[in-house]
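All protein chains but one are shown at their positions in the complex.
A, B and C label the chains in the order they appear, each numbered from 1.
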Amino acid sequence: MQQILEEIFSAIKNHELKGSVATYIPELAKIDPNKFGMYLKFLNKEAYAVGDSFVPFSIQSISKVFATALLFSKIDDDLWLRVGKEPSGNPFNSLVQLENEKGFPRNPLINSGAIVVADMLLDVLGDPANDFLHFIRHLASDDSIDYDKTVYMSEKKSGFRNIALANFMKSFGNIHNDVDEVLDFYFLMCSVRMSCQQLSEAFLLFANHGVHPITLEAIMGVSQTKRMNALMQTCGFYDEAGEFTFKVGLPGKSGVGGGIVAILPKKYSVAVWSPVLNAKGNSEAGMKALELLTTKTGFSIF
Amino acid sequence: MQQILEEIFSAIKNHELKGSVATYIPELAKIDPNKFGMYLKFLNKEAYAVGDSFVPFSIQSISKVFATALLFSKIDDDLWLRVGKEPSGNPFNSLVQLENEKGFPRNPLINSGAIVVADMLLDVLGDPANDFLHFIRHLASDDSIDYDKTVYMSEKKSGFRNIALANFMKSFGNIHNDVDEVLDFYFLMCSVRMSCQQLSEAFLLFANHGVHPITLEAIMGVSQTKRMNALMQTCGFYDEAGEFTFKVGLPGKSGVGGGIVAILPKKYSVAVWSPVLNAKGNSEAGMKALELLTTKTGFSIF
Amino acid sequence: MQQILEEIFSAIKNHELKGSVATYIPELAKIDPNKFGMYLKFLNKEAYAVGDSFVPFSIQSISKVFATALLFSKIDDDLWLRVGKEPSGNPFNSLVQLENEKGFPRNPLINSGAIVVADMLLDVLGDPANDFLHFIRHLASDDSIDYDKTVYMSEKKSGFRNIALANFMKSFGNIHNDVDEVLDFYFLMCSVRMSCQQLSEAFLLFANHGVHPITLEAIMGVSQTKRMNALMQTCGFYDEAGEFTFKVGLPGKSGVGGGIVAILPKKYSVAVWSPVLNAKGNSEAGMKALELLTTKTGFSIF
Partner (left out) sequence: MQQILEEIFSAIKNHELKGSVATYIPELAKIDPNKFGMYLKFLNKEAYAVGDSFVPFSIQSISKVFATALLFSKIDDDLWLRVGKEPSGNPFNSLVQLENEKGFPRNPLINSGAIVVADMLLDVLGDPANDFLHFIRHLASDDSIDYDKTVYMSEKKSGFRNIALANFMKSFGNIHNDVDEVLDFYFLMCSVRMSCQQLSEAFLLFANHGVHPITLEAIMGVSQTKRMNALMQTCGFYDEAGEFTFKVGLPGKSGVGGGIVAILPKKYSVAVWSPVLNAKGNSEAGMKALELLTTKTGFSIF
């Protein structure tokens, strides 16, 4: 497997990227576009790494998976009273569908849905900012994981579309807390910095029926885990869910920081990072790397 | 004419209203639904009044006409670089069209367009809040006109849809100032309180080729005035522009406070107030009263 | 008035057109782009003409006014059970609004609405094709008016969007007759050929409270006529209703054949023809000519 990762690393390094780094959050635009890391860990604890796999980066939308999982583990199917489970077919920050569907977001992995999840977490958690961070640290067994206050402030200042989404849903009654508080918490969650290694550790849970791979604690139920994986499979890649399902064939989630994390149930989790995004907002080299991985290993759903 | 107004007053008093008072702004929900006033003034200074025509009420969206006129008089056709001139065909606070048209509102008499107008006024006016109030006082020749701070605060606290609209347009680059400042000014303008008598005085301008009926000052150009009247004709009544054009046949503008003001070019302006709204958000008795007016007088465009 | 028309004619001839002739119906693409005619007739029977004002051309969408008027005169307000009265805010052949509103067209002057009108006429007229032609001939007092079978066949072969609209409404139950029959009749009505002189004669009805200007027969009621004029004012110019209302300020209707006809209630009707269309599908020189007319005469609503 180490050899396969090396081959992927080498193929990526020789491949010229056509996209560009995310610019809509000023702080993210400063990243070095040549960064690349990949980390794969099996449930049996074997792990493989190449490149910048220990360098933390902004996980952005990948945080939506952690937030949904945390909320789901607390309130179970009450989650679906305020957010759907189906792919949206629209860009991740579109308001059109939201208007037609009266403020009910299609799923928790698009911005509108994740804002509702943030709102619900505020009601469920005693100390939301700390509890969320603790949840991730616990999953990754790593207390060095933290928020990035610069990215948080940067997003807060420029996140007009998200402010619009939150207020729009508030006007339909689907945000219960103060909009500014909800958005603060949403932006904070997006600002978490993690390395490929840390993401891979934290996502092993989803490959392991909801059981923490080290403590063996049942953090989510088997059915809840299956639902999370199904959500990632159908909704994890913005407008490119179909493409990712075909090319990679694993449930996963991407973020505009350039990270992608995916799992092969009962086998492994893998995280990859390269900040240059394609036209759909997914990491260009990350998509390629995961495609090469499932091609070379033959591990894929289909 | 006094007799005609009396007949209308009597017809309205005997007519049971089916709609209800606006509730989306808590402060407006407290109004007495039985209020009714009507005031008509000719360019030759003859004036006629019935009912509560000297009682001030919240003009709400009627302020959009004053704001657009003030801006138009300052920057002329540069106005149309950031807002359109066509009817929208959608509810006044819809975001769908705005998304499809990349943050460019259809016209300045719907919420999104008026928010852009507020943004532009911030750049043009030295002291926006005072200058706007002064403009209206000058048009109505009445310095007692003022903002209603309670309504302003009430709207500011509950105007989630408008906050969404403003941030959405900001994300497209069509709001230049700080969103909160723009919205503060927008909500402030909506909170102006005027009576039918004051509205009628202030709107004589539009019946008089842009010339102030008392000072004879040319406040707007002839062509600008024609454009304002055309805008009111096609866009002044939310989803009911066609209905109003047919039933009343005069350019005008309504507000959710229950006011409607209309003009017969070169002849008169007329304001009516009754807080009960029909399903489209226009004053039910106000529509009826103006319909009776044009039927009884035979003064109509068609 | 003759002098005014001559001045307009001369201004138009010296003005270079930027648009192009309609091409979506192959037969219409063959027209000479330099044709220009204008004809104005007062209710007092005075008439003025310049250019190709006696040359018949394809009236296209102007036929929607005749069809609606004929149906309205037969079934009165039952018309509104199956079609609305408000501007659409969307291109004339859009299906989006129709889907959201379950097959109920916004007004009878856009394609979807006119197709429903055609469907209803099939139920009301004994011999639809002849009755409709007879109606127009009667209004214009001219039996030489006829369908253009070449244009009819051309449109029938290439009218995919209209076939889509009709079948879409059928799927919602808002087309009662056989779709092909309805479309045949719709395309046939669009294919009528008339000159500016004939259109002007036929539209005098709408300037005359519904009374035939020669026979003095009451073809439509006063209120029906007012409604027709209001419809033309708000919905007669596709996406350019606001622009036309401002620039010309008269109720009217345009067609992609390059014709525009408008009325000044109680005064006159005027028809203009120039086949080159602007980006919105209205005659470029026709819009200009009518704008000059109301500017030069001072006759306008505002």
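Observations
The rule is simple: a contact is a pair of C-beta atoms (placed from the backbone, for glycine too) under 8 Å apart; a residue touches a chain by one contact, two chains touch by 3 or more.
Because the structure is predicted, anything quoted here is derived from the model rather than measured.
Within the whole complex, touches from the chain that is not shown fall on A, C. Set against the missing chain, the residues A:K41, A:R82, A:R106 or A:K156 yield one that touches it, A:R106. For the chain missing from the display, the contacting residue among C:K170, C:H209, C:R227 or C:K253 is C:K170, taking the whole complex into account. Contact with the omitted chain, checked across A:A114, A:V179, A:C235 or A:A285, is made by A:C235.
Screening A:S53, A:S73 or A:S88 for touch with the missing chain picks out A:S88.
Although one chain is not drawn, its touching partners on subunit C can still be listed: residues 94-96, 99-100, 160-161, 163-168, 170-171, 179.
Contact between subunit A and the unshown chain involves residues 84-90, 97, 106-107, 225-227, 229-231, 233-235, 239-243, 245-246, 249, 251, 265, 300-302.
Simple rule for what comes next: only the chains that are shown with their structure count from here on.
Contacts between chains trace an open chain of neighbours here, each touching only the next in line.
Most remote from subunit B, judged by the distance between CA-atom centroids, is A. Each chain gets a centre from the mean of its Cα atoms; for subunit A and subunit C, those two points are 56 Å apart.
Separating the CA-averaged centres of subunit B and subunit C is a span of 32 Å. Centroid to centroid, with C-alpha atoms defining each point, subunit A and subunit B lie 47 Å apart.
Along subunit B, no residue makes contact with two or more other chains.
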